[in-house]
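Working notes, structure below.
A single protein chain has been omitted; all remaining protein chains appear in their positions.
Each chain carries a letter (A and B) given by its place in the written order, and its residues are counted from 1.
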Amino acid sequence: MNADGLLWMTLALPAACAAACLALRDPGTVLTFVRLAGAAAAAYLGLVACVVFKTGVLSGAGDWLVLDALSAFHALVLSWVFGASSVYAGSYFGAELREGSLNARDIRRFGALWFGAMASMTATLVCGNLGLMWVSMEATTLLTAFLICIHVRPLSLEAMWKYLIVCSVGVAFAFMGTLLVGSAAQRLSLGSMDMLLWSRLRPAAAGLDPATMKLAFIFILVGYGTKAGLAPMHSWLPDAHSQAPAPVSALFSGFMLSAGMYCILRFIPLTEAALGGAGWSLRLLAGMGTLSILVAAVFIAFQQDAKRLLAFSSVEHIGVIALGFGLGGVGTFAALWHTLNHAAAKTLAFHSAGALGQGRGTNSLKAFAGSLRAASPWGQGLFWGLLVLIGVAPFAVFMSELMVLKAAADAGAYWTLALFLLGTGIIFVGVLRHAVDAAWGEPPAMPSAARPEPHPEVPGVTQRLLVWAPLALLLLLGVWLPDWLGTAIARAAEVVGGAR
Amino acid sequence: MNWAACVPMAAGLAAAPLLTSVINRTKAFFAGRQGPPLLQPYYDLAKLLGKGAVYSRTTTWVFRAGPVVGLAGAVGVLALIPAAGLPALAAFPVDWIVFAYVLSLGRFFTVLAALDTGSAFEGMGASREVFFAALAEPALFLALAALAILSRNLSLSGILSGLQPGLWMEKGPALALVVGALFVVLLAENARIPVDDPNTHLELTMIHEGMVLDHCGVDLAFIQYSAGLKLWALSAIIVSLVLPVRAGSPALDSAAFLAGMAGLSVAVGTVESCMARLRLLRVPALLLGACALAALALVLVLR
Partner (left out) sequence: MNPATNLIDTVTAILLITNLMLLGSGYLTSCIRYAALQGLAVGLLPLLLHAQGSWGRAAALAAAGMILKGVVFPIVLTRILRDINVRREVEPFVGYGTSVMAGVGMLAFSMWLTRRLSLSAVPESALIMPAGFATVLIGLFLIVSRRKAVTQVLGYIVMENGIYAFGTALAGGVPLLVELGVLLDAFVAVFIMSIAIYHISREFDHIDVDQLDRLQG
């Protein structure tokens, strides 16, 4: 198949799956379909990404559809998160379906929106036009809004409303920024059709109007930063993550935040080239990253709710990623790698927390006490997931954070380095305490109407695979980064303009 | 002395009470009544002038000075207003600032006279009058400033007689905004609905009428006459803006001008018939809106 076909298929496949979900009648079939087709769509996207790693940039439709090293790397992350979460969603919603808290219509709606979200997120990555990239980003907000309140409850409605308003408004600012970039590009005398095409702007970026680009980048940073969950625009994040069903939280945290970051990344080389490479935009990004880490540290220390804890941990990690990009040099590489590591670890943690919470009917950390002793592997998943997330050696998250530290030291940013260590230190201690309590603490006295073990008939293999595969991957990446992946990340870093 | 320059002023002095009359007739028409005769205001003035005045023993000379200074201010203002393409009696650069402040001087003394009585109602009326006037003033200034820039002329006579119909083709939106702002200022300055109800006799809701409760006889005649002059002056500005007719012959121009004045009075009467008085708390919003319109006009003119 040629590049056009490959790229169109990445969009058409999930879109077709979404339609199919609406057409299927039996909710059980829908869930099986979500599981199989989700894995298949994810695998296809991963394959296309690998094609890019192997052969270079794929572009079609007159450069309106482009998959370069940077977007292919993010596509790989999406592929992992979406595949794992689809498989998990099958069993998670299966349990709710049996319980009767969801009906067939809800399940169909979930399936359609789930694949719709996949399609729009893929579109964010493959659109070579910055305007269409924005359109896809806004579409992810709109499509995922109802995923938060699959169960229509007061709290989930509240979370959905905040998510909808904060993200729509935030992302609207990003469009202002995109328009300003278009305005800054007037001097290049590109045609109307080429005005927002990244592939046209990038080579000519040095000619963009610097003052306008500065303003544009501030808008972009605030706009897409809202979607990425950077402090201080993170207010929607803990609410949405804690109220959404676990597979959706995993997709939010594992990929959607990174997608927001990806959109910012597209503008960094443009801004830097226009401003003569003084690192102005990078400093802004690094500042927001550091702030995010500190804000997350404050909130994590006193967290009582497992999913909110994980949500703030996402704020922290997106902060680490932003800091890495902001530091430049080896930091860019580290940040990209961290994106992958965080996605794998956070997906695992949300899946585990979701399954445990489903079994206990609450997400309170106290209720999770002693979960390591329970039969299901989810307790171990949560425990190890938390350990990985706080950066225990030798898992990959530790390695990439270490690399960010090294980048900070290289850049001579000792204050940043100190704040980074302070934030991660607080988080390390705070989360470790919660993790130990959850693992070995005294389990709360079960009320008499205790629910049975949640997934009696889910094949144990799938469950174990969902827990141990990411852990194995993270351990493997921590001790040995395969050459092809290293090269892929390095190429992606080149697109951002780091790894000079 | 150029006698032509006296014409606008003389016309104003003679015909000002007619405007009130036209407004009243319009309101009567909407209410299905016949209304008072057109010359009623003149009869009223004549009757009041024939009466003596009663002064409260607690008042001082300030109370007596109020109506006199008010009338003097109104006459002074009228001297600056051109009409029908004829320049005003007095015209000098930036005279529109003098215009605004002489207008305020008259109000200042009316307010002082009201406070001098020591009556609670008059004090309340005075306080409201000053509050609203303070809000209307920026609108007036911004609108006149926009006009001055638009016509590149600094005196009221220059601005208003220099207007050409062609300007509406070029700067229509800005002019329309100025007219809108000035119309609101006209309603506020002359205590018309929706800012104040000239017919009300409920003291709690009165503004202008509240202030002059204790005046009678000649003083009241002065007050009513100066209110008419004020209405004439502001109306003349608006009409000169809306109908910059320059037919060439003074007779035609004057006819157009007078017709415009009558039309504007009918418009004021229509507004009074169709709207209720705004709640006092909403009036500032209306006046701020007028300021915003004028500011917008200024922006449109300035770019």
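What we mean here is this: contacts are C-beta pairs under 8 Å (C-beta built on N, C-alpha and C of every residue); 3 or more make two chains touch, one makes a residue touch a chain.
Since the structure is predicted, the reported quantities are computational estimates derived from the model, not experimental observations.
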Sole residue of A:A20, A:C50, A:A104 or A:L179 that reaches the chain not shown, by the stated touch rule: A:L179
From B:A174, B:I193 or B:A256, residue that would touch the chain that is not displayed: B:A174
Residue ranges of chain B at the interface with the undisplayed chain: 169-174, 176-177, 284-285, 288-289, 291-293, 295-296, 299-300, 303
Chain not shown, touching residues in chain A: 129, 131-132, 134-135, 138-139, 141-142, 145-146, 149, 152-155, 157-162, 164-165, 168-169, 172, 175-176, 179-180, 182-183, 186-187, 191-193, 195-196, 209, 211-212, 215, 238-239, 242-243, 299, 302-303, 308
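Keep in mind that, in the parts below, only the chains that are shown with their structure count from here on.
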Interchain centroid distance [CA atoms averaged], chain A/chain B, Å: 66
